[in-house]
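With one protein chain removed, the remaining protein chains of the complex are shown where they sit.
So that you can tell them apart, the chains are marked A, B and C in the order they are listed, and the count of residues begins at 1 in each.
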Amino acid sequence: MSDVRIGVYICHCGKNIAGVIDPAKVAEFASKLPNVVVARDYMYMCSSPGQALIEEDIKKYNLNRVIVAACSPRMHEPTFQAVLRKAGLNPWLLQMVNIREHDTWVHEDTPDKAEEKAKELVAAAVARATHLYEITTEKAPVVKSALVVGGGIAGIRAALDLANAGIKVYLVEKRQSIGGKMAQLDKTFPTLDCSKCILTPLMVDVARHPNIEIYAYSEVVDVSGSAGDFKVKIKLKPTYVDWSKCTGCGVCVEKCPGRAPSEFNEGLGIRKAIYFEFAQAVPRRPVIDPNYCLWFTKGICRVCSKVCPVGAIDYEQKERYVELNVGAIVVAIGYEIYDMTKMVEYGYGKFKNVITGLQLERLSDADGPTKGRIVRLSDGKEPKTIAIVLCAGSRDEKHVKYCCRFGCAAALKHVYYIKHSVPDAKVLVLYTDVRAFGKGFEEFYQKVRSWDDVYFIRGRPAEIFEDKDGSLIFDVYDSNTGQLINVKADLVVLESAVVPPKDWEPLRRLLKVSCDPGGFALELHPKLRPFETTADGIFLAGTIQGPKDIPDTVAHAAAAAAAAIGFLLKGYVESVPYLATVNEDLCSGCSLCASVCPYDAITIEEKEGRRVAKVNVIKCKGCGACAATCPSGAMQQHYFTDTQILSEVSTLAGGAK
Amino acid sequence: MSDKVKVALYWCASCGGCEEAFVDLAEDLIRLTEKVEVVFWPVAIDMKKSDVEALPDGSIDVSFINGGIRLSEHEEMVKLLRRKSKVVVAFGSCAHLGGIPGLANLYSKDEILKYVYLEAPTVVNPEGVIPKEVVEVNGQEVELPKVLRLAKTLDQVIDVDYYIPGCAPPPDVIKRALDTLLSGQLPPKGSVLGAGSRSLCDECELNKTKPEKISLKDLKRVHQVRLDLSKCYLAQGVLCLGPVTRGGCGTLCIKGGMPCTGCSGPLDNVKDYGARALSYLASILDYDDELQAEKVIEEYVVDPVGWFYRYSLPKSLVRGRYQGSGGEVRG
Amino acid sequence: MGEGVFEPRIVVFACNWCSYAGIDLAGTSRIKYPHNVRIVKVMCSGRVNPEMVLKALADGADGVLITGCHPGDCHYISGNYKTMRRYFLLRKLLKQLGLEERVRLEWISASEGERWARVATDFVEHIRRLGPLKLKEVMSSE
Partner (left out) sequence: MSKFLLFLGCTIPTKQYAYEVSVRNVLPRLGIELVDFPEAGCCGFPLKGISKKGWVYMSARILSLAAKRGLPVLALCNGCDTSLRKVKDILKHDEVLRDEVAELLGREGVKLNFNVDVYHTIEVLHDFVGVEKIKSLVVRPLKGIKIASYPGCHMLRPTDIPRPEPSGEPKKFDMVLSALGAEVGYYPDKGGCCGATMLPYSPKHAFRLTASKIRNMKDFGFQATTTSCPYCMEMLDSKQEAIRTEVGDDTLSIPVFYITQLVGLAIGLKPRELGLNLNLSPVEEVLEKLGVSLYE
């Protein structure tokens, strides 16, 4: 390292840093460290004047290392690397120091210790920076196509936006039809327009779009490759119907004698053994459910194959697999409602007349199991007293800590359903808070609150018991009036909590996406980059990132699509800088590095009669396992060499001397 | 006479093997005597400390010192030799890295004395006598050399110019080292002489037979397995320290059917031999299940220090068993 | 150090994808924890060579904490498994050297800001109870 010239820049980040420690003091300390030519502090380093300051210094003092002590590198490393590039320096001569997230934000109680810590972190960075060197990265082309996982409203919107931008889209849906939860809803709040009426046209657009290929009744089973060039393996579950022949006439469904509980109707009502999810299903291609089909269960019937005019029925059909090559992946697999049987005290699953909000949607839907009549499931009678329980499982230490973000508005909508179907019904809304934050929500809330026989009680039921006549009895403490109220209701509707779908965890691991405490996908930044993930080329659309109502979901999906479009149209991805690199002179070809490489990126090759390790820069993802395993130190990782790490470690361990 | 290179040879805590190694030079030793004049070599020539003290400072060209530093006497002698010599060479694993006697750093000085003089099965010591530093023999106070708290390497006591590795250094290594020293143009200070600049695998014939990926289900110790001498031992599940050990010895042990135990020590830029060895061994164990991995390691790796620091405990970053506040608290 | 209450010096290795993000999260959520921890970022805990851990102890750290993604979550498929195995073996070695209480391995995911704060607090207290290490001084004193 001949003539190392380091510039150190301490950011105030307004009061975020300067409110706890004195950046000037840290800069003053830094200026005395070896190889440091200039050290300054500034209000906002990331602001354009702040950036300009660094740029000028680089030229003025011809610096060849730059240290910025500010926020987390995960936030602004790219920003400052750009500054170096602009000033003609290799971006990997930059060293960030995290004195905000790792210091001032967590140690404000002990300011002088925080300042001491900041100084030590800077000292360590200086020690490390001394050993930095230029790193050149390569540009790899991106495949101009995208995979959208999940065909709910989020997936639909994302797919359409991508496709309209001229990008080839593969839309994978695990069920027979796209449409997702929104298709199950009767109406949408607060405007109360019919859900299907606004959804189905979009579903048709998807089906018709030249750039969109739908893989319904399919699942993602494997993902390899990397951003810009993913290889995705899709499993097409056996439908026992040759969709290429099928015309969707539906005779088979009509004639099928087999009966099964309808998933689409949340277990209320039945469907045929060969079925469409619902009338407007897209694609309009039926599937046979072997668990209920008489041919599969009893070896009789075969009616469908007899009536099919095109001979599309194929009982022998096996699952098939297709390999897709895409540049970006949009995850839009939505949510699932929390298993209400886990809340034993509410008796869901035990007592027939305790139902979920989604089940109420099906009851209220004109083409639902009761043709739109709201009834008690125990005896089909019209309920006179209905209790709607909000936050069922949500905001609950024992179950789901977070808010579902649409339960309140949904409950108001459900009051409307009930009053609409049973005008003289008495409705009790048991709430914790009514959070009417959305556009038009508060107005809607006021309206519903003003209706007769609608009572808002601030409290949750203690424990729900079933009376002999199937009606439900429970106590609820109304914290507004301080009264303990004994309720006897004909029907209890639970506005259930929201959780990620069961199949998210395996997919998450394939995609290497982190998750938040609730299990939802973790966004790259909660405010600035809520639809991207830490994994490049993988984007989030809708509720898989966290509970959302329909407007937010659609906005989120469109944003994800836009981000994906930007990523794909940029045309290239930069290779990781942190690649493994061999000092062939030192290498003895012991092949231990090759043994531990998870990507088979290292091979042992013959060179001048010696065996030496060779790194395949395309395959290498830069984890550094090889470098940590190499017994001689011949294998190193760019930007994380032994010398760089050890010098940092030893400074931190010894403290700022 | 005076044009001959003046050399001194001295041993500290040593088994004598390093002295033997010189004799093993055989006829080369004769040729050597034409070039050098031995001014001090307690093993071969009857000379006393006073003879060395009598020499003018810096009058010895090269001192070869073997053995670890365990007694105050060793410190005294090597400091003296340092003063008298232009060049000091740490000869053999003990002087270089601490060697086998360095493993005693796992025990406190008292534990050692207690064991050696009272508990060792071969000891007969009815009065339970333990040597003291000062003893009275008929009215006279006799002073014995002090046993140091920890065994040390030579360079932990005096400034060392070069190292010759090995336990003991094989003749070829010594020959190459001497040639370099006598050639006149000396390598940079601190160099390891006569040995290779890469790890042992580089010169090992079995390296070719090594599969591209080694992954071990179970580890075996040499006595538990019939080794296929034509294939890489490590790949057969036996700990061979070749990958982490400096080459140059010509893989003598491996040719003799034994895996490398690492007497030549680490390569230049390795800070801690044992840690590096440990790292690669753990990395190639084929266990991803926490409990299983823990179990296999617990069961098989009986004595990690003995494995990974056999010759280099005093030279390691930790240097021995920590006797301070931390170690004993809670189990 | 030395003056008044003993303030341990702890070096933490954190992987970029899970643990470092988790530690950042603790910051953004303003979850307080002792100032004694000093974080060293690596791309993957699998990059951490035991040599680095010993180096930290030898150069004055009182404790070392290695953190990585939970098993199965590694951004690089299997890096944390290698870390785990190295840690088990290292711990056994440190037991012989009387130092096993000084090093710990913890899994911290990107969402576990609170858990990180707990782990950090717990480890700092643990080391505080063990007292200063002063490895160099102790091991080179006569």
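Here is the rule we go by: a residue touches a chain if its C-beta (ideal position, glycine included) is under 8 Å from a C-beta of that chain, and two chains touch if they have at least 3 such contacts.
These figures come from a predicted structure and were not determined experimentally.
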{"item": "Contact set of the excluded chain (shown chains only)", "value": "A, C"}
{"item": "Sole contact to the chain not displayed, among A:28, A:229, A:263 or A:466", "value": "A:466"}
{"item": "Touching residue (missing chain; options A:197, A:344 or A:484)", "value": "A:344"}
{"item": "Touching residue (missing chain; options C:70, C:95 or C:126)", "value": "C:126"}
{"item": "In chain A, positions touching the absent partner", "value": "344, 350, 398, 463, 465-468, 473"}
{"item": "Absent-chain interface as seen on chain C, which is shown", "value": "122, 125-126, 129"}
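Quick note on the criterion: only the chains that are shown with their structure count from here on.
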{"item": "Length of the line joining the C-alpha centres of chain A and chain B, rounded to whole Å", "value": "57"}
{"item": "For chain A paired with chain C, centre-to-centre distance based on mean C-alpha positions, whole Å", "value": "30"}
{"item": "Length of the line joining the C-alpha centres of chain B and chain C, rounded to whole Å", "value": "32"}
{"item": "Contacts with two or more other chains, residues of chain A listed in rising order", "value": "596, 625, 628-629, 642, 646"}
{"item": "Overlap residues in chain C, where contacts from two or more other chains coincide", "value": "49, 51, 55, 57-58, 78, 82, 86"}
{"item": "Complex contact set, residues of chain C against chain B", "value": "49-51, 53-55, 57-58, 71, 78, 81-82, 84-86, 88-90, 92-93, 96-99, 101-102, 129-135, 138-142"}
{"item": "Complex interface listing, chain C residues touching chain A", "value": "7, 9, 11, 16-18, 20-21, 23-24, 26-28, 30-33, 35, 38-44, 46-49, 51-52, 55-61, 72-73, 75-79, 82, 86, 109-112, 117"}
{"item": "Residue ranges of chain A touching chain B (in the complex, touch as defined)", "value": "585-592, 594-596, 603-604, 610-611, 625, 628-633, 642, 646"}
